[in-house]
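All protein chains but one are shown in place.
Chain IDs A, B and C follow the sequence of writing; residue 1 opens each chain.
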Amino acid sequence: MRYYATLKGQKEPVVVDVEPLKDGRYALTLNGKRHEVDALALEHGAVSMVIDNESYSVEFEDHEDEVAVLVKGHVVRVDVADERRRRLRAATAAFSAEGKQTITAPMPGKVVKVLVKVGDEVKEGQGLVVVEAMKMENELKSPKAGKVVEITAKEGSAVEMNAKLVVVE
Amino acid sequence: MRYYATLKGQKEPVVVDVEPLKDGRYALTLNGKRHEVDALALEHGAVSMVIDNESYSVEFEDHEDEVAVLVKGHVVRVDVADERRRRLRAATAAFSAEGKQTITAPMPGKVVKVLVKVGDEVKEGQGLVVVEAMKMENELKSPKAGKVVEITAKEGSAVEMNAKLVVVE
Amino acid sequence: MASVKKIRKILVANRGEIAIRVMRTCKEMGIATVAVYSEADRSALHVRTADQAICVGPPPSRESYLVGAKIIDAAKRTGADAIHPGYGFLSENPNFVRMCEAAGITFIGPPASAMEAMGEKTRARANMIKAGVPVVPGSEPLASLEEGRAFAEKIGYPIMLKAAAGGGGKGMRKIEDPKDFESGFRAARSEALSAFGDDKVYIEKYLEKPHHVEIQVFADTHGHTIHLNERECSAQRRHQKVVEETPSPILTPQLRAAMGEVAVKAAKAVGYVGAGTVEFLVDAKRNFYFLEMNTRLQVEHPVTEWVTGIDLVAWQIKVAMGERLPILEPVQPNGHAIEVRIYAEDPATNFMPSPGKIRYLRVPGGPNVRDDSGVYAGYTVPNVYDPMISKLSVWAPTRAEAIERMRRALSEYVVKGITTNTRYLQAIMEHPEFRAGDYDTSFLPRNHEALLSKPNAHLEEIALIASVVYAAKRDEEKAKSVTIAASGDHGGISPWRLMRSAVRR
Partner (left out) sequence: MASVKKIRKILVANRGEIAIRVMRTCKEMGIATVAVYSEADRSALHVRTADQAICVGPPPSRESYLVGAKIIDAAKRTGADAIHPGYGFLSENPNFVRMCEAAGITFIGPPASAMEAMGEKTRARANMIKAGVPVVPGSEPLASLEEGRAFAEKIGYPIMLKAAAGGGGKGMRKIEDPKDFESGFRAARSEALSAFGDDKVYIEKYLEKPHHVEIQVFADTHGHTIHLNERECSAQRRHQKVVEETPSPILTPQLRAAMGEVAVKAAKAVGYVGAGTVEFLVDAKRNFYFLEMNTRLQVEHPVTEWVTGIDLVAWQIKVAMGERLPILEPVQPNGHAIEVRIYAEDPATNFMPSPGKIRYLRVPGGPNVRDDSGVYAGYTVPNVYDPMISKLSVWAPTRAEAIERMRRALSEYVVKGITTNTRYLQAIMEHPEFRAGDYDTSFLPRNHEALLSKPNAHLEEIALIASVVYAAKRDEEKAKSVTIAASGDHGGISPWRLMRSAVRR
């Protein structure tokens, strides 16, 4: 079985061939090297992995297409696909890449500052709105370069979780 | 709603009348006193109970007809029945009280000593077999007064969990 | 002076880890405890930990934890004879202290007069100058723009403009160039007016890269005041402490003694009683200046407890009962202690808070590790309060060993369901500047990017392997269950294909 695993932020996937072994372990081949993996699933999403005798306590959380892998304190996000899924994704990629992006409140709080006006051109990563929650001010940033087409956020007003704040197109 | 709650080891139940209050709490009357109870069920079988403003972190585990209540380090076993269940139980009590009792191994281990012979008269609580498990010797006792009618346990032999050891009638 | 009055039941007017911290000592002293909680905190650990619990109102603090009358009422209903305020909330509110007095309930903290003397910035400065405590060079409240400009010239730029009436960064302006003085002056005044209803501002010398070092003081009602050494708190982000340690790596015994003496002088000048902390800025030449006094227990008090062996909460209670301090001489620090604050936040997204349900929790154990936590597995961290979920502290004979112990302890900390800053804290422990010891308040902001450490290539490969095994195992499970469910004809569709469409979203 062949998988294509892409580290978040990288473009090219790493090709990984997986072969189940008779004793319940797996043999994986990637980057030209073979690894033997003993993976024991514990409760609460934890997996004890012994990879070539190296021991790793790994935690997984699913996020959309990605899986977040928590290992040795680090979180590494990986997109794992098989052949079929990969082709499917290539076909649909054109649809999902662009379009309107709605920035919503990630938690209940108060809008303390609106940093843009309707019609502003914004860069990816540019601050749009500052929301105060849990005694902290959080700047919400634009997920893409584009133009501000709508602003619902009002300075000083309370917002619920997931409330629409700004739309960038 | 009326319940009959019997502390383990006691014969007479305590009558408890329960009335749900509008705010989600309960009013309980027992021993001539009224108590107001706010019970918040948490995960893992824990319940945070505020009884007349007193706070208790209570853990529950179901055991057959009883519930084991863990509170302030103590385990208290209580048999709670409603009216219908209570009548039912009185009717069936005659069947379950006596009869053959099989003593089984509570865990895998080794029989280190058999303390009785077939035909012996034994008292309730008298030791029958000593089983070693987890580096400890455990004496299994007779659950009733009666006569030993069968012995399967052999000194020095390994036993599986729930293996039949002795039958007392 | 005051006679000994036994305290039998304490209401803890706080939530989270500090409420539990206080209750732990109460339990050890045989004192009953009362929790108060807002409607958002019915499931909180402090409610479960206390002997009694009273709901004091809706989630916003100003409608529950900050309403003195409700707290007093809860104390009366439960027969509590004392109130411990923790930190934050009502802990530095002199009116609340007076309400307690009026109700005949012992407030575990300083008298209202001491709070007032230290509570307002320029008043505290004036009090300290009078007492001979060094303060950051600065002016009185400014009568005019011209007076301010002249004073700034005299002490030299850069300077800070600060609101006389308040704190917390509001009405504060750093001015580097004389030509910006006028606009800065106007802006600071207008901010001060809107924030505190008082437009008075004053000038302070701006200190470059100062260290934040604070002295723990303790005073009883019999006229004794001592200090319990310092805490180094320069690892700050947005004026919020992240890591604290004691002893400070930059203090000599002479400087410790000098600062301790000044801190005791400051406390005595305002008739202080109980636990308090005098905060200083220390500049590159190791001059130190009074910054402010916190008239309550500090978040970071555990490091002092580690190196002195003293239970500071027990001392607070004993002093409130009228007992004398058990020691009157400075305590030699024994070994080294470090504390880190565990927040439900994501350093990678500008420290965005991350409330939510804690699905799994494993706290570190083993030698000389202390976890002061306010949460439990299965608890939902609410989004209305401070995101600090725990304080982790360690002790070791030396600073180098304490750092290694903290790294080890952090590596054992597992919190699932919400994002925490444990990896960021780990990166601080690994940073050469922190390890060298001479880090100032610019350390964290200056190294922000470096502290968002990335996994190395080996760990990335492990993550790749792990994620593929995870996917393969899941696909296998699904294949199995589909195969079992199928048991026969499926019109030519392989169970593998069925499975895959079920798995992927």
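We take it that a contact is a pair of C-beta atoms (placed from the backbone, for glycine too) under 8 Å apart; a residue touches a chain by one contact, two chains touch by 3 or more.
The shown structure was predicted, so the numbers you read here are calculated from the model rather than taken from an experiment.
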In the full assembly, spell out which visible chains the left-out chain is touching.
A, B, C
Identified contact with the non-displayed chain, of C:Asp41, C:Glu92, C:Glu279 or C:Glu305:
C:Glu305
Per the touch definition above, residue among C:Asp372, C:Asp386, C:Glu461 or C:Asp475 touching the missing chain:
C:Asp372
Of the residues C:Gly132, C:Pro253, C:Pro397 or C:Pro445, which one touches the chain left out of the display?
C:Pro397
Sites on chain B contacted by the missing partner chain, in the whole complex
1, 3, 5, 7, 14, 16, 18, 20, 26, 28, 30-31, 35, 37, 39, 41, 44-47, 49, 51, 54, 56, 58-61, 64-65, 67, 69-76, 78, 80, 82, 84-85, 106-109, 133-136, 138-139, 161
Which chain C residues would touch the chain omitted from the figure, given the whole complex?
20-21, 24-25, 27-30, 302, 305, 309-311, 334-335, 360, 362-363, 365-373, 376-377, 397, 401, 404-405, 407-408, 411
Determine and list the chain A residues touching the chain excluded from the picture.
38, 40, 42-44, 46, 48, 50, 53-55, 57
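In the analysis below, only the chains that are shown with their structure count from here on.
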Approximately how many whole Å separate the CA-defined centres of chain A and chain B?
50
Intercentroid distance (Cα basis), chain C paired with chain A, Å
31
Which positions in chain B touch two or more other chains at once?
none
Multi-partner residues in chain C (2 or more other chains touched) are none
